[in-house]
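For this depiction, one protein chain was excluded, whereas all remaining protein chains were kept in their positions.
Right after this comes chain A.
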Amino acid sequence: MTTPLLQIEGVTKAYPGVIANNNVSLTIGRGEVHALLGENGAGKSTLVKMLFGLVTPDAGQMVLDDAPYTPASPEAAREAGVGMVFQHFSLFDALDVAENVALGMSDPPPRRDLAQRIREVSEDYGLPLDPAQIVGDLSAGERQRVEIVRCLLGKPRLLIMDEPTSVLTPQEVDLLFDTLRTLRGEGTSILYISHKLEEIRALCDHATILRHGEVVGQCVPAEESAGRLAELMVGRRLDPPTRPRSAPGAVALEIRDLSLPPPHAFGTALRQVSFSVTSGEVVGIGGVAGNGQDELLSALSGERLSAPGTVTLDGTDLSRKGPEPRRLAGLLAAPEERLGHAAAPDMSLSENTIVSAAGRQGLARRGLIDWGAAKDFAEGIIARFDVRTPGPGTTARALSGGNLQKYVIGREILQDPRVLVVNQPTWGVDAAAAATIRQALLDLAAKGAAVIVISQDLDELMEVSDRFAALTEGRLSPFRPTEGLTVSEIGLMLGGAHDMEAAHAH
(Lines give C-alpha, C1' and ligand atoms only; values in the text may rest on other atoms or scores of the structure.)
Protein backbone atom coordinates (compact mmCIF):
# COMPACT_ATOMS: atom_id res chain seq x y z
CA MET A 1 0.00 0.00 0.00
CA THR A 2 1.56 3.22 -1.08
CA THR A 3 -1.23 5.72 -0.62
CA PRO A 4 -0.75 7.89 2.45
CA LEU A 5 -2.95 7.38 5.48
CA LEU A 6 -4.13 10.94 5.81
CA GLN A 7 -4.13 13.80 3.39
CA ILE A 8 -5.15 17.28 4.36
CA GLU A 9 -5.66 19.64 1.46
CA GLY A 10 -6.17 23.36 1.63
CA VAL A 11 -7.93 23.35 4.96
CA THR A 12 -9.01 26.79 6.17
CA LYS A 13 -10.67 27.82 9.40
CA ALA A 14 -11.39 31.40 10.37
CA TYR A 15 -12.62 32.79 13.66
CA PRO A 16 -13.91 36.35 14.01
CA GLY A 17 -10.86 38.55 13.56
CA VAL A 18 -8.30 35.81 12.99
CA ILE A 19 -7.61 33.12 10.44
CA ALA A 20 -6.50 30.15 12.53
CA ASN A 21 -5.67 27.93 9.57
CA ASN A 22 -5.12 29.24 6.08
CA ASN A 23 -4.92 26.75 3.24
CA VAL A 24 -3.07 24.14 5.27
CA SER A 25 -2.02 20.96 3.50
CA LEU A 26 -0.09 18.01 4.83
CA THR A 27 0.28 14.30 4.25
CA ILE A 28 0.91 11.56 6.79
CA GLY A 29 2.13 8.19 5.56
CA ARG A 30 1.39 4.81 7.12
CA GLY A 31 3.59 4.06 10.09
CA GLU A 32 5.04 7.54 9.99
CA VAL A 33 5.67 9.85 12.92
CA HIS A 34 4.81 13.27 11.61
CA ALA A 35 5.70 16.37 13.59
CA LEU A 36 3.51 19.44 13.62
CA LEU A 37 5.69 22.28 14.70
CA GLY A 38 4.76 25.81 15.57
CA GLU A 39 4.60 28.47 18.24
CA ASN A 40 1.61 29.12 20.46
CA GLY A 41 -1.12 30.55 18.31
CA ALA A 42 0.33 29.18 15.09
CA GLY A 43 -2.84 27.16 14.50
CA LYS A 44 -1.72 23.71 15.64
CA SER A 45 -4.58 23.23 18.06
CA THR A 46 -7.21 24.30 15.56
CA LEU A 47 -5.89 21.86 12.98
CA VAL A 48 -5.92 19.05 15.51
CA LYS A 49 -9.43 19.91 16.66
CA MET A 50 -10.61 19.60 13.07
CA LEU A 51 -8.97 16.20 12.78
CA PHE A 52 -10.68 15.08 15.97
CA GLY A 53 -14.11 16.36 15.04
CA LEU A 54 -14.32 19.19 17.56
CA VAL A 55 -14.23 21.92 14.91
CA THR A 56 -15.51 21.89 11.33
CA PRO A 57 -13.27 23.43 8.66
CA ASP A 58 -14.62 26.31 6.55
CA ALA A 59 -12.95 25.04 3.41
CA GLY A 60 -10.64 22.32 2.18
CA GLN A 61 -10.84 18.57 2.49
CA MET A 62 -9.36 15.71 4.43
CA VAL A 63 -8.90 12.19 3.07
CA LEU A 64 -8.34 9.25 5.40
CA ASP A 65 -7.52 5.93 3.80
CA ASP A 66 -8.77 7.04 0.36
CA ALA A 67 -12.15 8.02 1.77
CA PRO A 68 -13.30 11.57 2.49
CA TYR A 69 -12.93 12.27 6.19
CA THR A 70 -15.33 14.73 7.79
CA PRO A 71 -15.75 13.77 11.44
CA ALA A 72 -18.72 15.48 13.05
CA SER A 73 -17.77 14.55 16.59
CA PRO A 74 -14.91 12.97 18.57
CA GLU A 75 -16.92 9.78 18.52
CA ALA A 76 -16.98 9.74 14.74
CA ALA A 77 -13.24 10.43 14.70
CA ARG A 78 -12.58 7.51 17.03
CA GLU A 79 -14.69 5.24 14.87
CA ALA A 80 -12.68 6.27 11.83
CA GLY A 81 -9.52 5.24 13.69
CA VAL A 82 -8.23 8.58 14.93
CA GLY A 83 -7.23 8.74 18.59
CA MET A 84 -6.01 11.72 20.52
CA VAL A 85 -3.92 12.27 23.63
CA PHE A 86 -4.69 15.72 24.94
CA GLN A 87 -2.20 18.36 26.06
CA HIS A 88 -4.16 19.25 29.15
CA PHE A 89 -5.21 15.84 30.22
CA SER A 90 -8.86 15.13 29.68
CA LEU A 91 -9.08 12.93 32.75
CA PHE A 92 -11.44 12.80 35.69
CA ASP A 93 -9.56 12.87 39.00
CA ALA A 94 -12.23 11.30 41.18
CA LEU A 95 -12.81 8.32 38.88
CA ASP A 96 -10.57 5.28 38.59
CA VAL A 97 -8.44 4.28 35.62
CA ALA A 98 -10.95 1.84 34.13
CA GLU A 99 -13.80 4.37 34.36
CA ASN A 100 -11.67 7.01 32.70
CA VAL A 101 -10.83 4.64 29.89
CA ALA A 102 -14.46 3.60 29.46
CA LEU A 103 -15.55 7.24 29.06
CA GLY A 104 -13.26 7.67 26.09
CA MET A 105 -14.62 4.64 24.24
CA SER A 106 -17.69 4.60 22.07
CA ASP A 107 -18.76 1.13 23.14
CA PRO A 108 -16.91 0.00 26.26
CA PRO A 109 -16.94 -3.68 27.23
CA PRO A 110 -18.14 -4.77 30.69
CA ARG A 111 -15.93 -3.65 33.51
CA ARG A 112 -14.12 -6.91 34.17
CA ASP A 113 -13.19 -7.44 30.49
CA LEU A 114 -12.12 -3.82 30.26
CA ALA A 115 -9.80 -4.13 33.24
CA GLN A 116 -8.27 -7.21 31.65
CA ARG A 117 -7.75 -5.44 28.33
CA ILE A 118 -6.23 -2.41 30.05
CA ARG A 119 -3.72 -4.71 31.72
CA GLU A 120 -2.91 -6.43 28.43
CA VAL A 121 -2.40 -3.24 26.46
CA SER A 122 -0.42 -1.58 29.22
CA GLU A 123 1.93 -4.57 29.37
CA ASP A 124 2.30 -4.89 25.61
CA TYR A 125 3.40 -1.29 25.27
CA GLY A 126 5.40 -0.91 28.46
CA LEU A 127 2.87 1.38 30.15
CA PRO A 128 2.29 -0.13 33.59
CA LEU A 129 -1.15 0.77 34.98
CA ASP A 130 -3.54 -0.52 37.61
CA PRO A 131 -7.15 -0.24 36.35
CA ALA A 132 -8.57 0.19 39.85
CA GLN A 133 -6.42 3.15 40.87
CA ILE A 134 -8.00 6.56 41.33
CA VAL A 135 -6.62 8.89 38.68
CA GLY A 136 -6.22 11.81 41.10
CA ASP A 137 -3.49 9.84 42.90
CA LEU A 138 -1.39 9.26 39.78
CA SER A 139 1.73 11.15 38.69
CA ALA A 140 1.72 13.19 35.49
CA GLY A 141 3.48 10.40 33.61
CA GLU A 142 1.00 7.79 34.78
CA ARG A 143 -1.93 10.01 33.91
CA GLN A 144 -0.60 10.34 30.41
CA ARG A 145 -0.40 6.55 30.21
CA VAL A 146 -4.10 6.40 30.99
CA GLU A 147 -4.78 8.66 28.01
CA ILE A 148 -2.55 6.64 25.74
CA VAL A 149 -4.05 3.31 26.80
CA ARG A 150 -7.50 4.78 26.29
CA CYS A 151 -6.55 5.63 22.72
CA LEU A 152 -4.81 2.33 22.04
CA LEU A 153 -7.84 0.28 23.09
CA GLY A 154 -9.67 1.86 20.18
CA LYS A 155 -6.99 0.46 17.84
CA PRO A 156 -6.28 3.80 16.16
CA ARG A 157 -4.61 4.08 12.79
CA LEU A 158 -3.64 7.65 13.56
CA LEU A 159 -2.65 8.75 17.04
CA ILE A 160 -2.53 12.49 17.71
CA MET A 161 -0.30 13.59 20.57
CA ASP A 162 -0.58 17.23 21.64
CA GLU A 163 2.56 18.39 23.51
CA PRO A 164 2.95 15.06 25.28
CA THR A 165 6.27 15.67 27.02
CA SER A 166 5.71 19.05 28.65
CA VAL A 167 4.98 17.47 32.04
CA LEU A 168 7.34 14.49 31.97
CA THR A 169 10.77 13.85 33.46
CA PRO A 170 13.55 12.93 30.99
CA GLN A 171 13.23 9.26 31.96
CA GLU A 172 9.48 9.30 31.38
CA VAL A 173 10.08 10.91 28.00
CA ASP A 174 12.40 8.04 27.04
CA LEU A 175 9.74 5.55 28.08
CA LEU A 176 7.13 7.35 26.03
CA PHE A 177 9.37 7.42 22.96
CA ASP A 178 9.93 3.67 23.24
CA THR A 179 6.18 3.17 23.23
CA LEU A 180 5.72 5.44 20.23
CA ARG A 181 8.45 3.63 18.31
CA THR A 182 6.76 0.30 19.05
CA LEU A 183 3.52 1.70 17.70
CA ARG A 184 5.22 3.00 14.60
CA GLY A 185 6.72 -0.47 14.08
CA GLU A 186 3.21 -1.88 14.08
CA GLY A 187 2.12 0.53 11.37
CA THR A 188 0.31 3.13 13.45
CA SER A 189 0.84 6.67 12.24
CA ILE A 190 1.45 9.38 14.80
CA LEU A 191 0.90 13.11 14.52
CA TYR A 192 3.23 14.59 17.09
CA ILE A 193 2.70 18.18 18.12
CA SER A 194 5.43 19.98 19.96
CA HIS A 195 7.68 22.97 20.04
CA LYS A 196 10.56 21.03 21.57
CA LEU A 197 12.92 20.75 18.66
CA GLU A 198 15.31 18.15 20.01
CA GLU A 199 12.49 15.71 20.64
CA ILE A 200 11.18 16.15 17.17
CA ARG A 201 14.60 15.57 15.71
CA ALA A 202 14.99 12.40 17.75
CA LEU A 203 11.59 10.91 17.03
CA CYS A 204 9.88 12.20 13.93
CA ASP A 205 10.20 11.12 10.30
CA HIS A 206 8.72 14.24 8.76
CA ALA A 207 7.78 17.66 10.02
CA THR A 208 5.33 20.33 8.93
CA ILE A 209 5.95 23.78 10.29
CA LEU A 210 3.10 26.19 10.87
CA ARG A 211 3.35 29.92 11.41
CA HIS A 212 0.40 32.30 11.72
CA GLY A 213 -1.91 29.56 10.49
CA GLU A 214 0.03 28.78 7.33
CA VAL A 215 2.41 26.02 6.39
CA VAL A 216 5.83 27.63 6.09
CA GLY A 217 7.91 24.54 5.55
CA GLN A 218 8.14 20.78 5.37
CA CYS A 219 11.29 18.87 6.17
CA VAL A 220 12.94 15.77 7.51
CA PRO A 221 13.81 16.94 11.02
CA ALA A 222 16.82 14.68 11.46
CA GLU A 223 18.46 16.44 8.50
CA GLU A 224 17.94 19.94 9.85
CA SER A 225 19.61 21.62 12.77
CA ALA A 226 17.52 22.68 15.73
CA GLY A 227 18.50 26.26 15.00
CA ARG A 228 17.14 26.04 11.46
CA LEU A 229 13.85 24.54 12.68
CA ALA A 230 13.51 27.31 15.24
CA GLU A 231 14.06 29.92 12.57
CA LEU A 232 11.35 28.40 10.40
CA MET A 233 9.01 28.29 13.37
CA VAL A 234 9.59 31.83 14.62
CA GLY A 235 10.27 33.42 11.25
CA ARG A 236 13.48 35.12 12.29
CA ARG A 237 16.81 34.36 13.87
CA LEU A 238 16.74 33.77 17.58
CA ASP A 239 19.89 34.68 19.40
CA PRO A 240 20.62 32.62 22.46
CA PRO A 241 20.71 34.82 25.56
CA THR A 242 24.12 36.19 26.33
CA ARG A 243 25.73 37.68 29.37
CA PRO A 244 29.17 38.47 30.59
CA ARG A 245 30.31 36.08 33.28
CA SER A 246 31.22 37.95 36.40
CA ALA A 247 33.04 36.92 39.55
CA PRO A 248 30.68 35.84 42.35
CA GLY A 249 29.76 38.70 44.67
CA ALA A 250 28.66 38.76 48.29
CA VAL A 251 25.90 36.45 49.52
CA ALA A 252 22.59 38.21 48.97
CA LEU A 253 19.98 35.70 50.11
CA GLU A 254 20.57 32.85 52.48
CA ILE A 255 18.07 30.07 53.16
CA ARG A 256 18.87 27.86 56.11
CA ASP A 257 16.97 24.71 57.13
CA LEU A 258 13.69 25.95 55.72
CA SER A 259 10.94 23.45 56.56
CA LEU A 260 7.21 24.03 56.17
CA PRO A 261 4.21 21.70 56.40
CA PRO A 262 2.11 21.35 53.22
CA PRO A 263 -0.32 24.28 52.79
CA HIS A 264 -3.26 22.04 51.83
CA ALA A 265 -4.16 18.39 51.38
CA PHE A 266 -2.57 18.15 47.92
CA GLY A 267 0.45 20.32 48.69
CA THR A 268 4.06 19.37 49.33
CA ALA A 269 6.02 19.92 52.53
CA LEU A 270 9.38 21.71 52.31
CA ARG A 271 12.07 19.71 54.06
CA GLN A 272 15.21 21.42 55.33
CA VAL A 273 15.87 23.46 52.22
CA SER A 274 19.21 25.28 52.48
CA PHE A 275 21.03 27.33 49.87
CA SER A 276 22.47 30.76 49.26
CA VAL A 277 22.62 33.06 46.27
CA THR A 278 25.25 35.69 45.63
CA SER A 279 24.94 39.01 43.81
CA GLY A 280 25.21 38.71 40.07
CA GLU A 281 24.32 35.04 40.06
CA VAL A 282 21.45 33.10 38.50
CA VAL A 283 20.59 29.83 40.18
CA GLY A 284 18.20 27.32 38.66
CA ILE A 285 15.91 25.03 40.62
CA GLY A 286 14.43 22.26 38.52
CA GLY A 287 11.88 19.59 39.21
CA VAL A 288 8.70 17.97 38.02
CA ALA A 289 5.49 19.83 38.87
CA GLY A 290 4.16 19.29 42.37
CA ASN A 291 7.49 18.71 44.11
CA GLY A 292 7.38 21.89 46.16
CA GLN A 293 7.96 24.64 43.61
CA ASP A 294 4.91 26.69 44.55
CA GLU A 295 5.59 26.13 48.23
CA LEU A 296 9.20 27.28 47.88
CA LEU A 297 8.13 30.41 46.03
CA SER A 298 5.54 31.34 48.64
CA ALA A 299 8.07 30.78 51.44
CA LEU A 300 10.50 33.12 49.69
CA SER A 301 7.95 35.76 48.69
CA GLY A 302 6.55 35.94 52.23
CA GLU A 303 3.09 34.57 51.51
CA ARG A 304 3.90 31.91 54.09
CA LEU A 305 6.10 32.66 57.06
CA SER A 306 8.78 30.27 58.27
CA ALA A 307 10.78 29.74 61.44
CA PRO A 308 13.08 32.64 62.49
CA GLY A 309 16.52 32.59 60.89
CA THR A 310 15.49 30.57 57.84
CA VAL A 311 15.29 33.44 55.30
CA THR A 312 18.03 36.05 55.51
CA LEU A 313 18.56 38.90 53.04
CA ASP A 314 21.90 40.74 53.32
CA GLY A 315 22.15 39.72 56.97
CA THR A 316 18.60 40.80 57.88
CA ASP A 317 16.24 38.06 59.03
CA LEU A 318 13.03 38.25 56.95
CA SER A 319 11.54 34.89 57.98
CA ARG A 320 8.70 36.43 59.99
CA LYS A 321 7.98 39.27 57.56
CA GLY A 322 5.17 39.30 54.99
CA PRO A 323 5.45 40.10 51.28
CA GLU A 324 5.41 43.90 51.56
CA PRO A 325 8.33 44.24 54.04
CA ARG A 326 10.26 41.74 51.93
CA ARG A 327 9.56 43.77 48.82
CA LEU A 328 10.72 46.92 50.55
CA ALA A 329 13.90 45.10 51.61
CA GLY A 330 14.50 44.07 47.99
CA LEU A 331 13.27 40.46 47.85
CA LEU A 332 10.76 40.29 44.99
CA ALA A 333 8.92 37.34 43.48
CA ALA A 334 6.88 36.46 40.39
CA PRO A 335 4.73 33.34 40.89
CA GLU A 336 3.88 30.77 38.25
CA GLU A 337 0.17 31.40 37.88
CA ARG A 338 -0.09 34.60 35.85
CA LEU A 339 -3.83 35.11 36.12
CA GLY A 340 -5.06 35.10 39.66
CA HIS A 341 -1.74 34.94 41.48
CA ALA A 342 0.71 37.28 39.78
CA ALA A 343 -2.04 39.51 38.39
CA ALA A 344 -5.69 40.14 39.21
CA PRO A 345 -7.48 39.14 35.99
CA ASP A 346 -10.15 41.85 35.84
CA MET A 347 -8.02 44.77 36.99
CA SER A 348 -6.14 47.03 34.63
CA LEU A 349 -2.40 46.86 34.16
CA SER A 350 -2.00 50.13 36.09
CA GLU A 351 -3.91 48.69 39.02
CA ASN A 352 -1.93 45.48 38.84
CA THR A 353 1.24 47.55 38.97
CA ILE A 354 0.13 49.23 42.17
CA VAL A 355 -0.62 45.91 43.81
CA SER A 356 3.04 44.95 43.69
CA ALA A 357 4.99 48.17 43.31
CA ALA A 358 3.08 50.70 45.41
CA GLY A 359 5.45 50.62 48.37
CA ARG A 360 8.77 50.18 46.63
CA GLN A 361 8.08 52.72 43.88
CA GLY A 362 6.18 55.23 46.03
CA LEU A 363 2.99 54.97 44.00
CA ALA A 364 0.84 55.73 47.03
CA ARG A 365 1.18 58.61 49.43
CA ARG A 366 -0.62 58.86 52.76
CA GLY A 367 -2.95 56.08 51.65
CA LEU A 368 -3.89 57.79 48.40
CA ILE A 369 -2.89 56.31 45.07
CA ASP A 370 -0.77 58.42 42.73
CA TRP A 371 -2.50 57.33 39.52
CA GLY A 372 -0.20 59.37 37.32
CA ALA A 373 2.92 57.69 38.69
CA ALA A 374 1.28 54.25 38.48
CA LYS A 375 0.37 54.83 34.86
CA ASP A 376 3.88 56.03 34.05
CA PHE A 377 5.40 52.99 35.70
CA ALA A 378 3.03 50.65 33.84
CA GLU A 379 3.84 52.38 30.56
CA GLY A 380 7.51 51.96 31.35
CA ILE A 381 7.05 48.20 31.70
CA ILE A 382 5.03 48.02 28.49
CA ALA A 383 7.69 49.91 26.52
CA ARG A 384 10.73 48.22 28.03
CA PHE A 385 9.42 44.66 27.66
CA ASP A 386 7.53 45.08 24.40
CA VAL A 387 4.18 44.12 25.90
CA ARG A 388 1.63 44.12 23.08
CA THR A 389 -1.41 45.85 24.51
CA PRO A 390 -3.47 48.96 23.76
CA GLY A 391 -2.30 50.58 27.00
CA PRO A 392 -2.07 50.46 30.80
CA GLY A 393 -5.88 50.67 31.07
CA THR A 394 -6.33 47.20 29.56
CA THR A 395 -7.34 44.44 31.96
CA ALA A 396 -4.81 41.71 32.67
CA ARG A 397 -7.20 39.06 31.37
CA ALA A 398 -7.24 40.61 27.91
CA LEU A 399 -3.52 40.02 27.38
CA SER A 400 -2.19 36.86 25.78
CA GLY A 401 -0.22 34.53 28.04
CA GLY A 402 3.14 35.59 26.70
CA ASN A 403 2.40 39.30 26.90
CA LEU A 404 1.06 39.08 30.42
CA GLN A 405 4.09 37.05 31.47
CA LYS A 406 6.40 39.72 30.04
CA TYR A 407 4.41 42.29 31.97
CA VAL A 408 4.47 40.40 35.25
CA ILE A 409 8.20 39.69 35.11
CA GLY A 410 8.92 43.20 33.88
CA ARG A 411 6.96 44.69 36.76
CA GLU A 412 9.29 43.01 39.24
CA ILE A 413 12.50 43.60 37.29
CA LEU A 414 11.85 47.32 36.89
CA GLN A 415 11.46 47.63 40.64
CA ASP A 416 15.20 47.01 40.75
CA PRO A 417 15.20 44.03 43.11
CA ARG A 418 18.12 42.87 45.21
CA VAL A 419 16.92 39.28 44.83
CA LEU A 420 14.28 38.14 42.31
CA VAL A 421 12.53 34.77 42.55
CA VAL A 422 10.60 33.58 39.49
CA ASN A 423 8.61 30.38 39.06
CA GLN A 424 8.09 29.04 35.53
CA PRO A 425 8.99 32.38 33.92
CA THR A 426 8.34 31.22 30.35
CA TRP A 427 5.60 28.60 30.84
CA GLY A 428 3.25 28.58 27.86
CA VAL A 429 5.05 31.55 26.32
CA ASP A 430 6.13 31.58 22.68
CA ALA A 431 9.81 31.34 21.79
CA ALA A 432 10.34 35.02 21.03
CA ALA A 433 8.78 36.21 24.29
CA ALA A 434 10.65 33.50 26.21
CA ALA A 435 13.93 34.75 24.78
CA THR A 436 13.09 38.30 25.85
CA ILE A 437 12.27 37.20 29.38
CA ARG A 438 15.40 35.09 29.76
CA GLN A 439 17.58 37.89 28.47
CA ALA A 440 15.96 40.29 30.92
CA LEU A 441 16.71 37.94 33.82
CA LEU A 442 20.34 37.67 32.74
CA ASP A 443 20.64 41.44 32.35
CA LEU A 444 19.26 41.85 35.85
CA ALA A 445 21.90 39.51 37.24
CA ALA A 446 24.60 41.29 35.26
CA LYS A 447 23.62 44.49 37.07
CA GLY A 448 24.33 42.80 40.40
CA ALA A 449 21.04 41.30 41.49
CA ALA A 450 20.68 37.69 42.54
CA VAL A 451 18.14 35.70 40.52
CA ILE A 452 16.45 32.41 41.47
CA VAL A 453 14.73 30.67 38.57
CA ILE A 454 12.38 27.83 39.48
CA SER A 455 11.35 25.98 36.35
CA GLN A 456 10.29 22.64 34.92
CA ASP A 457 11.92 23.48 31.61
CA LEU A 458 15.41 21.98 31.91
CA ASP A 459 16.66 23.55 28.69
CA GLU A 460 15.75 26.92 30.08
CA LEU A 461 17.61 26.30 33.32
CA MET A 462 20.69 25.09 31.46
CA GLU A 463 20.56 28.23 29.35
CA VAL A 464 20.26 30.86 32.07
CA SER A 465 21.57 29.50 35.34
CA ASP A 466 25.08 29.31 36.76
CA ARG A 467 24.22 26.59 39.26
CA PHE A 468 21.50 23.98 39.23
CA ALA A 469 19.69 21.99 41.91
CA ALA A 470 16.69 19.69 41.80
CA LEU A 471 13.64 19.96 44.05
CA THR A 472 12.17 16.53 44.77
CA GLU A 473 9.32 15.98 47.22
CA GLY A 474 10.19 19.22 48.96
CA ARG A 475 13.91 18.43 49.33
CA LEU A 476 16.57 20.40 47.50
CA SER A 477 19.59 18.58 46.12
CA PRO A 478 23.03 20.19 46.46
CA PHE A 479 23.74 22.78 43.78
CA ARG A 480 26.05 21.87 40.94
CA PRO A 481 27.59 24.13 38.31
CA THR A 482 25.46 24.06 35.18
CA GLU A 483 28.43 23.89 32.86
CA GLY A 484 29.18 20.32 31.94
CA LEU A 485 26.01 18.90 33.51
CA THR A 486 24.46 16.23 31.27
CA VAL A 487 20.80 15.42 30.80
CA SER A 488 21.13 12.00 32.41
CA GLU A 489 22.80 13.50 35.47
CA ILE A 490 19.93 15.94 35.78
CA GLY A 491 17.49 13.08 35.37
CA LEU A 492 19.09 11.31 38.31
CA MET A 493 18.93 14.47 40.40
CA LEU A 494 15.24 14.86 39.58
CA GLY A 495 14.66 11.23 40.44
CA GLY A 496 15.69 12.10 43.99
CA ALA A 497 18.98 10.17 44.05
CA HIS A 498 20.62 12.91 46.08
CA ASP A 499 23.09 10.87 48.07
CA MET A 500 24.42 9.06 45.08
CA GLU A 501 24.63 12.32 43.26
CA ALA A 502 26.47 14.07 46.07
CA ALA A 503 28.97 11.23 46.32
CA HIS A 504 29.47 11.49 42.60
CA ALA A 505 30.13 15.20 42.76
CA HIS A 506 32.87 15.08 45.37
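In this section, a contact is a pair of C-beta atoms (placed from the backbone, for glycine too) under 8 Å apart; a residue touches a chain by one contact, two chains touch by 3 or more; residues count from 1.
The working rule: contacts and distances are computed from a predicted model.
**Q** As a check of understanding, state which of "Molybdopterin-dependent oxidoreductase-like protein", "Sulfurtransferase", "ABC transporter permease" or "Monovalent cation/H+ antiporter subunit A" is the UniProt name of the chain not shown.
**A** "ABC transporter permease"
**Q** Among A:Ile19, A:Val55, A:Val251 or A:Met462, exactly one should touch the missing chain; which is it?
**A** Answering carefully, the residue with contact to the hidden chain is A:Val55.
**Q** Using the document's definition of touch, tell me which of A:Pro57, A:Pro74 or A:Gly474 contacts the absent chain.
**A** Hidden-chain contact among the options goes to A:Pro74.
**Q** Can you tell me which of A:Gly10, A:Gly136, A:Gly309 or A:Gly340 touches the chain that was removed from the display?
**A** Checking the options A:Gly10, A:Gly136, A:Gly309 or A:Gly340, the one contacting the hidden chain is A:Gly136.
**Q** With the full complex in mind, choose from A:Glu99, A:Asp174, A:Glu214 or A:Asp370 the residue touching the hidden chain.
**A** Spelled out, the listed residue whose C-beta touches the missing chain is A:Glu99.
**Q** Applying the definition given at the start, please give the residues of chain A touching the unseen chain.
**A** These residues touch the chain not displayed: 15, 53-55, 73-75, 86, 89-95, 99, 102-104, 108, 134, 136, 265.
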